[in-house]
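Of the protein chains in this complex, all but one are displayed in their positions.
Which chain is which? They are A and B, in the order written, and residues in each are numbered from 1.
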Amino acid sequence: MAVWSIFKGFWTGTVRNRANLVYMLVMPVVFLLVFGILPRIGGQTLPVAVVDDDHTVVARAYIAALRQTDGVHVEEVADDAIGDTLRSFRAACIVTFPHGFQDAVLRGQTPQVIWVNSPNASADAQVRIQRLQERMQEWTLLGEAGVQQATAGHADVSGTSGGDRRAEAFAAGMQEALHLTPAFASRAVSTSADDRASASLPQEQQAVIGVALMFIIFTVFGSTGTVLLHRNSGVWDRLLASPAPPWQVLAGYGLAFFSVGWVQFAILCLAGAAFGSPVPLNPPAIAVVTAYVLAICGIALCIAGLVKNVEQHMSIGTFVAVTTSMVGGAYWPLDIEPEWMQRLAWFVPQGWAMNGFKAAVLGWGATPDTWLSLGVLAVLAVVFFTVGMVQLRYS
Amino acid sequence: MRVVWAMVWAQLLDLLRDRKALLLILAMPLVLTAILGFALNGLFAGKPLPVVRVVVHDADGGAYAQQLTAFLKGQSLFRVSEAASAESARQALASGQADVALEIPHGASGVIDHGGSAQVNVEAPVQQAFRQGLVQQYVDGFGSRWSAVSTAIRDGLPPASAAAGEPLQIREAASGTRPLNAKTYYAYAMMAMFLLLHAVQRAGVLVRIRQSDQFKRIAAGPVSTSAVAVGDLISTLFVLAAQCLVLFAAYRWILGADTGPPLQMGVLTGSYLFALAGLSLVIGRWVRSEAVVDGLAGIGVNVMAVLGGSMYPVYGFPDWVQRLAQFLPNGRILKAWLDSAMGVSWHEVWVAAVYLLAVALVCLLAAAVRRPAVA
């Protein structure tokens, strides 16, 4: 059957091209590594840099308390690294304990810290910074109370020789703050049963799926480009002149493009599994990939009908792949974008494919959200693939 | 020198008349910067704080609960209303009149009097999770402050000084660093990447010329090979500089990206262009086949761009990747450009510039030891 010969010939030619193999195997894995290891900038913890110019019991006690605070990540930096720390986004704020900090505490003066906020601290981070400052006030208060208590109990602490012991009393008082029972404790209660619109994929799987969606476009454009080559070289004419019916020729090529897209996805899936973030291949996932690949094949064929040569085809393909993947949420979760940009995802297949994958990975089952994504993808697939095939037939 | 200028002129005309190339080196970086700048601005500046509408249902009615409500009312961030029942609070939430509902349970004051912790439910639909978090922070803050003060008093601190504002003085100092927005980040990220791409593509042109009869013509002429090399170097520098200027102007005045002091930017950019021209020349000299250069342009540049932070902010990478990025010319220049835009000392500018010039020097030496032969 001609379908099979065309399919086989296409694949033999594809795997014998070393550049193709690099594009299909090496590049996606590199992208996966990079996007897979990305921590979210400005994530759940507040990065705080600390400069200790005092090197005293009290200053260390503050730093220890900072380290024990939930939702804060503390990094100690040197005095001269402040600028670089801020420019490298390693801290939302920098707290400096100046020389003489403990002395001020022990002399009963108001101790002073120097506080530098990153100009890039988000509003959310600023609220958390404010909260952290309040915590430090509380620590100081309880530290003072600790000294007070020690002084009241033991007269020897009050003299100048008792400085060390008073410092320790201060530190002990601060420790108390960490075990304080707060008068009020909040508890978050969600009033929505379960909200799918804002659910997001785990980052590693988001990376695998996103990179896969992008590279499917690259490889499919690479393979539909061969139609242009075959048309220019006369292979296409030869096929049309053969007694094989046109539908078999179209089916052979269509199957080849489709399988290339799927193989690309499978490669990413395997790589994801190897890196420890497997993407489940359940029926919704299979349906999503199938429809997505068909839609991309159709789009690529339509563009192949409009351009003159393979170079044009590939450069348009690259452009389309990169821009629509960004807009569609294949590179990063869309919720970090402004809302109007999130809406743009409605207009690119990747947006619906990402939603479909959410359904598949998070196990939504047969809900309206799942059906909506699958339905839109199916419509895109049918429309674009049909148009692509028709234009291929009559080109 | 005439030869050199003739070569530069021919290369420039060649570029200006190649519409596809212009599209790639000018339009692509602009479009990508615009998309990335808008999409990822949240990573840099964050969203501004919203005003949160809180509806409070105080089922307790005790003093502590009233203090909490008053405290929240005192915050400019919140617009607080009170509901008579839990039911009406939830209704306000459901109808969208309030973003977050606060339920202070009956008997809360009693729990606190016995040294316990009163649990307060902060209710919100999932879309309002961010606002919900804000309310929680303030409630928890109030709770822990209240306990700290009462503990301090119990431990013997005079109530007057315990309640008196701030025992720790927090002196806020200016950072001396300007904020960075996504547009600025990606303007430089795309410039670093597309200049690199262009440099590698120019290496491809060198390889192609060497394989063509054009090179035979040059080699047969009375021009020394070193003059040809200088011509190649200068024309690459020139073309890259032209691209750089156009992009820079577009970024600065169309997209509104920030920039550092002109002199710093000039030194850095010049060093980078030298490094790239050197890289281009060394590839052009050492690589034989055009296919290999195409591969370098397609894959090598992409990998370098990703590692160098052109796709995703380099600050999000693990430390070892960030260190590695500093060895790549494109990663180094991106950091240096951004540092300069945020404000940096000349010392650090020179460190980056010297590194880039060293790369250029190594490349030029490597290119010089290889004399091109007629194919």
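Keep in mind that, in the parts below, a residue touches a chain if its C-beta (ideal position, glycine included) is under 8 Å from a C-beta of that chain, and two chains touch if they have at least 3 such contacts.
The definition used in the following text is that contacts and distances are computed from a predicted model.
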{"item": "Which of \"Na(+)-translocating NADH-quinone reductase subunit B\", \"Doubled CXXCH motif (Paired_CXXCH_1)\", \"ABC-2 type transport system ATP-binding protein\" or \"Glutamine amidotransferase\" matches, in UniProt, the chain that is not displayed", "value": "\"ABC-2 type transport system ATP-binding protein\""}
{"item": "Chains still shown that are in contact with the chain withheld from the display", "value": "A"}
{"item": "Sole residue of A:16, A:179 or A:308 that reaches the chain not shown, by the stated touch rule", "value": "A:16"}
{"item": "Given A:68, A:181, A:232 or A:386, the one touching the chain that is not displayed", "value": "A:232"}
{"item": "Hidden partner chain, touching residue among A:242, A:282 or A:386", "value": "A:242"}
{"item": "Identified contact with the non-displayed chain, of A:5, A:282 or A:367", "value": "A:5"}
{"item": "Footprint left on chain A by the chain that the document does not show", "value": "1-2, 4-6, 8-9, 12-13, 16-17, 232-245"}
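Here, only the chains that are shown with their structure count from here on.
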{"item": "Separation of chain A from chain B, taking each centre as the mean of its C-alpha atoms, in whole Å", "value": "15"}
{"item": "For the chain B and chain A complex, residues of the former touching the latter", "value": "20, 24, 28, 31-32, 35-36, 38-49, 64, 68, 77, 90, 93-94, 101, 108, 112, 115-127, 129-130, 132-137, 139-153, 155-157, 161-162, 166-180, 291, 294-295, 298-299, 302-303, 306-307, 311-313, 315-318, 321-322, 338-339, 342-345"}
{"item": "Chain B partner contacts - residues on chain A that touch it in the complex", "value": "19, 22-23, 26-27, 30-31, 34-35, 37-42, 83, 86-90, 94, 110-128, 131, 133-142, 144-146, 148-149, 152, 173, 176-177, 180-192, 194-195, 197-198, 311-312, 315, 319, 322-323, 326-327, 331-332, 336-338, 341"}
